[in-house]
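A single protein chain has been omitted from the complex, and every remaining protein chain is retained in its original position.
Order of writing sets the labels: A and B. Residues in every chain begin at 1.
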Amino acid sequence: MLRLEKLTKTYKTGDQALKQVDLEVPQGQVLALIGPSGAGKSTLIRCINRLVEPTGGAAWLGGVNLTALGQRALRRERRRMGMIFQEYALVERLTVMENVLSGRLGYVGFWRSFLRRFPQSDVDEAYRLLDRVGLLHMADKRADELSGGQRQRVGICRALIQNPALLLVDEPTASLDPKTSRQIMRLIVELCRERDLAAIINIHDVALAQMFVMRVIGLELGRIVFDGAPDALTPDVLTQIYGEEDWEATIQTVEEEEEEAGTA
Amino acid sequence: MSSSELDTLIGTRWKKPPFIRRVWLRSALVLGGFLYLVLAIASVEVNWSRVYEGLERGAAFVAAFTTPDFTTRAADIREGMLESIVMTVAASVVGILISIPIGLGAARNLAPLPVYLVCRGIIAVSRALQEIIVAILLVAIFGFGPLAGFLTLSFATIGFLSKLLAEDIESMDRAQAEAVRATGARWTQWINYGVQPQFMPRLIGLSMYRLDINFRESAILGLVGAGGIGATLNTAFDRYEFDTAAAILILIIVIVMALEYLSGIVRSRVQ
Partner (left out) sequence: MATRTLPDGTRTWRRFTPSQSVVRWMGWLIGVAVFVWCWNRISESTTWFFVWDAPRIAGDIISRATPPKWPYVNELWWPIWDTLNIATLGTLGSLVMAVPVAFLAARNTTPSRFLVRPVALLIIVSTRSINSLIWALLLIAIIGPGVFAGIVAIAIRSVGFCAKLLYEAIEEIEQTQVEAIAATGASRWQVMLYGIVPQIMPALAGIAVFRWDINIRESTVLGLVGAGGIGLQLSASLNVLAWAQVAVILLIILAAVGLGEWVSAKVRGAII
C-alpha cells in the first residue's frame, strides 16, 4: 500500500539524511522504525507526507506518487495520512474538540471551519473517538489544560478522524512516563488493528517496539540496515544499528516485561 | 466507559464554548461594544465630497515621494534638520545624566522615603504630560526657539529613563548587591561595584532607544515654535508643497532607520 522507491533527502546543509531508501508497507501492518539519533527516522516520516520535501526517489500511496503531486493534490492525499507527533503538537489555545475536529480540515471548506460549523457526522465521529480514548468528559477543555498522556490521546484522535489509510507516528512516547508510554502504544496498535491501518512508528525504546509491533526496520545513517520480526533483534543486530554496547540487559528486560504483561 | 454520556452527545450540535462564559456579562459586553461603535461612528462627521476631492491631493502627495524636492527650500531644510539633531543630542545627553540620579532616587531599595517620593513625583509628571504640551508651556515661558525644545526633550527623557532604571534597580539581583555589601564596602563603592555593572548595559540600550524617540519628537516641536524641522514641514504642508514635505519626511525616515540600526549595533555590543 505504501511503497518507497529510492527515497532520498539531502538537506541544504549537505546532510544526507536518507540514502535511497526502499520500503514496502502492506495494508494493516504496524511497523516500528528504530535507529540512533540522527539516523533519519523523522526525515523519513516527514518525507512521506512532504512536511519535508524529498530530493529524490518516489513514495507511492496506493496508486498515487506522492512526490509528484502539486499543492492541491498533495493536500488531498495528506488527508489519507494521519500524523502523530512527539510533543503532541496540539494547538494549545484551542479546545480538545477543536483540536480533534481540525483533523477534518482537509474535508471542509474555509468558512465552515472558520465558523466552527463542522458537519454533524464529523462531530459525532469526534465524540466517538474521544469516548474511545476515554476523554469525552474533556471535550470542552483547552488543550493546554491536559496532561501529556491525555494530549497524546487527543493527537491520536486528530489523526484518526482524518479517516486515514496510514498513520505516521514520530516518537509518540518520548515525552511520557513508562506506564503511559505503554498505554499509548497499546492504544495506537489496537486502533490500527480495529481499522486495518498501516502505521510507521518512530521509536527509541527498542523494548517497547518489540512488545507491540509485527515488524521492525532499523535505520542507520539514512540506510535500512535491518528489516525483520521483533524476535530477530539480537544483540548483534542492535550493535550493527546502534554500535557497541551491552545489549543483553535490554533484551532481557523485554522478555521479563512481556511475561509480566502476559500475566497482568 | 461513559457510553451513556456518548449516546446523549451523538447527534447533538457542537458549539465552541464562548470565551466569556457568564451569559449576562458576555451579552452586556457585546451589546455595549456594538452600541458604542454605532454611536461613535455616527458622531464622526465626514465631509465625503471633501474627502473625495482630497483623494486627488493624496495621490499627488504619494506621487511626490517619487520626486522629492530637496533643493527649493534646501536652506530651510538644512537649518531645521540641524536644529532638530542638535536639540536631540543635547537633550539626550542632559536627560540621561539627570535621569541617573533620579532613577537611583526612585528605587525603593536604594533611596530613603522622602527622596523616593520626590523622584517618583518628577517621573509621574514627566510621563503624564505629552511632549507637545510641555513644549507649549515652555515656549510660553522661555520664548520661541530651540531652548524650549531642548528642555522639553530633556524633561521627557528624564521621565522615560528614570522610571525604567528605577524598576531595573528594584528588580535587580539583590543577592549580588548584597554580596558586595557583605564585604563592608562603602555606599559609593557599593553603587560602583554592585549596582552599576548590572544596569550599565541596560542603560546604554535604553539611552539609544530614547535618542531615537527624541529625534522623532523633535520633528514635531517646531509646530508650536520650539525649534527643529517641524516648522519647515508645517509651512510645506500649508502651501501644499508636497515635494518639499516628502523630502523632509524621507529625511526623517532615513535618520530614524539609521538610528535604529546604530542602536541595534550598540546594544549587541554592550550585551
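The rule we apply is simple: a contact is a pair of C-beta atoms (placed from the backbone, for glycine too) under 8 Å apart; a residue touches a chain by one contact, two chains touch by 3 or more.
Note that the structure is a prediction, hence the values are computed from the model and not measured.
Seen in the complete assembly, the chain not on display touches A, B. For the options B:V86, B:I100 or B:V266, the residue in contact with the chain missing from this view is B:V86. Touching the chain that is not shown, out of B:L117, B:A140, B:M200 or B:L262: B:A140 (per the contact rule at the top). Within the complete assembly, B:N47 is the residue of B:N47, B:T66 or B:T188 that touches the hidden chain. For the chain missing from the display, the contacting residue among A:K6, A:R76, A:H137 or A:R193 is A:R76, taking the whole complex into account.
Although one chain is not displayed, chain A still touches it through residues 49, 51, 75-79, 81-83, 85, 87, 89-94, 98, 102-107, 110, 113-114, 155, 158, 162, 168. Although one chain is not displayed, its contacts with chain B can still be listed: residues 36, 40-41, 43-47, 50-51, 54-55, 57-58, 61, 82-83, 86-87, 89-90, 93, 128-130, 132-133, 136-137, 140-143, 145-147, 150, 216-217, 219-220, 223-224, 227, 230, 233-234, 237-238, 240, 245, 249, 252-253, 256-257, 260.
Just so it is clear, only the chains that are shown with their structure count from here on.
Considering their complex, residues 95, 97-98, 101, 116, 118, 120, 123-124, 126-128, 131, 134, 136-137, 140 of chain A touch chain B. Against chain A, the residues of chain B that register as touching in their complex are 1-3, 5-6, 9-11, 13-17.
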